[in-house]
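Right, I'll just put the structure down here and ask away after.
Yeah, one chain of the complex is gone here, protein chain that is, but the others are all in their spots.
Chain naming follows the written order as A and B, and within any one chain the residues start at number 1.
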Amino acid sequence: MGGETFSRTKVRANSAILTMTLASLMIAPTAAQSPSTSTLLNQESKRTEGSTTAAQRQAQIEYDERHGYLDAAVGQSPPPSALINQGSEKTVETARAASPHTSESTYAYFQDEAEGFIAEATQHMWDPTVPLQKSPRTPWGDPDIAGYWLNVAYVPLERPDEYAEKPLHSPEEAVGAFVRWATRDASVDPATVHYDWTEFGMDNWQSPIRPNRRTSLIVAPPDGKIPALTPEGEARRQNQARGHTLESRGLYERCIQGNQGPPRLPFLQNTGESQIIQTPAYVILITQANSDVRIFHLDGSLHAPKAVRGYLGDSRAHWENDTLVVETTGFHDRRKWRGTTSNLHLTERFTRATDDTLLYEATMLDPTTWEAPWSIEVPWPMMDPSGLFEFACHEQNYGIINVLRGARARAAEYQTAQQAE
Amino acid sequence: MKTIIGLVLKVVGGMSLLLSLPSLAHHSFAAAYDENRPINMEGVVTRVELTNPHSWLWVDVTGEDGTVTNWGFEGGPPVNLFRNGVSKDTLPVGSEIKVFAYQAKSGENKGVAVFFEYLDGRKIFMGGSAPGADGNPRPNNR
Partner (left out) sequence: MKNLRITKVIITAIVTFFVGPIFAQEADGLFPPYTPPRTEHDTPDLSGIWQSFTTANWNILSHPVQSGPYAEILGAWGAGRAGFGIVEGNELPYQEWAAIEQQENYAGRVTVNVTNEPSRFDTGDPELQCFRAGVPRANYMPYPFQIFQTLEQIIIVYEYKGAYRSVYMDSERPALDASWMGTSNGRWEGNTLVVDVQGFNEHTWFDREGNFASDSLHVVERWTPLSPYHMRYEATIEDPNVFTRPWNMSFMLYRHVEENAELKEFNCVPIVEPMMYGPLGFYEEGVGNDP
């Protein structure tokens, strides 16, 4: 294989990474592709082979400090020293020894399916240089974008440094990257403190995901990265870090809204199911996550008064040729997303790119948060039409209690350890 | 299949395995569960909640001294399971299963299950194609 060491060990975020990244996902890391982060992610793959060096720990600390982790105080997350234990060699070894399985054996369980999927999916690549077809039409003449669509991608949000000048892979490179991601997905490191995604059909390869020539989902600005935060935006982002009070936790953890936007950014698990319903006067977007319903008004009406605000915002839409253009404002000021709150102005576009692909584009504009607007493009494959299911998140939110009790237990441990010193 | 994959990797070669950030999970498993307390358990299913956002399997576990404790284990959302033929009848109350999990940081009789299995090692929900897999429908890729 040409000298490349290819580890089939699934690089699942171990608990330390998970904590950091879960916090940072609500607070867009401007340095997401900084050398430290890249180093950290590369270290991740080493960690699954059982080593955590002092340098890696130090990188963890720097990452945490950059993303708003402060010393233990009421309302703040456990500081880095508490998290270090989660990645320690001893912890990982204990977990692996206790587990009935290894990464290799879990991969072997799903190997045939994964390889079958990969072989088929690589025949259907998303190539943004190919002109879009003319959209099919509804009975009343609007472009037809209705159906069940999956917000899913292996392509990272921001362009990795190694592709800095390269917005597009060659087809072969795109397939290669896709193969690596999908293969790695189908195993799980037993030291991961998380249910096996594969067993619940949540690996991206267990969906109609396809290779994509883009090297990043961000298509503007041209460097493929989120623009710099303003000082105000940076301060807000740090305030949005998670602690161990209820209000500091994420909106999805609290079941106030799902993780599907607005706007919709894909994640590494196959959880982006959605349905678009179309009538002459309305388009409705329902996402499986939290069963969030967004109603897009097509009647030319103005945005609702600013005083009437919402977590999902207020959306007014119109057709431009084959594309539905949706403008959303009126976000709630308790909504926290990557440093924005109520000033976000979101423009989304929906186009039936092929019979089984809906092209989703979104532009994020908030001069109080980012120095410039930024845009993403994500092709959504059509999913099988067996429907969405009720997502009664808040009703069954045992998790928020488990999270808060656990977070407080960790904070208490840290304080005890500090006092002992 | 393996040949194809091998060929592709040969063509591409040498690219690093950078990921986008992991998923924004419904909640932070790292906070809720204790990485220092991996547990293996076997028991009898007393309740199955196949509801979003998370499946919860409640299991009666008999300790060495004979006392029975009811444990709750968190799993994934059922949406893709339903799409693949799983329903509330797939895992009947009374089934014997085994679980490898991490216990709740709070010390409660709860955990997040990394692996849910029947005693013979078959997965309970998505079958995979391992020998002895119970013939659940494969994921729908198209």
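The criterion applied here is as follows: a residue touches a chain if its C-beta (ideal position, glycine included) is under 8 Å from a C-beta of that chain, and two chains touch if they have at least 3 such contacts.
Note that the structure is a prediction, hence the values are computed from the model and not measured.
Residue A:Leu246 is the one among A:Ala119, A:Leu246 or A:Ala372 that touches the chain missing from this view.
Considering the whole complex, the residue from A:His194, A:Arg213, A:His297 or A:Arg410 that touches the absent chain is A:His297.
When you scan A:Cys255, A:Leu268 or A:Ala317 for touch with the missing chain, the hit is A:Cys255. Here one chain is not drawn; of A:Pro136, A:Pro171, A:Pro222 or A:Pro280, the residue touching it is A:Pro280. The set of chain B residues touching the chain not shown comprises 47, 49-51, 56, 58, 72, 78, 82, 86-88, 108, 110.
Contact between chain A and the absent chain runs through residues 74-75, 138-140, 146, 245-247, 254-257, 277-280, 282, 284, 286, 291-293, 295, 297, 301, 304, 308, 310-312, 334, 387-390, 392, 394-395, 398-402, 404.
Please note the rule applied: only the chains that are shown with their structure count from here on.
With each centre defined as the average position of its C-alpha atoms, the distance from chain A to chain B rounds to 21 Å. Partner chain B is touched in their complex by these residues of chain A: 1-4, 6-7, 11-19, 21-22, 24-26, 29, 32, 38, 41-42, 45, 83, 85-86, 91, 94-95, 98-101, 106, 108-113, 115-122, 153-158, 160, 162, 172-173, 175-177, 179-181, 183-184, 188, 190-202, 206-208, 242, 244, 249-250, 252-253, 255, 259, 267-271, 273, 288, 290-291, 384, 386, 388-393, 396-400, 402-407, 409-410.
Put simply, chain B touches chain A in their complex at residues 1-2, 4-6, 8-36, 38-40, 49, 51-56, 72, 74-84, 98, 100, 102, 104-108, 110, 112-117, 123-126, 128-130, 138-142.
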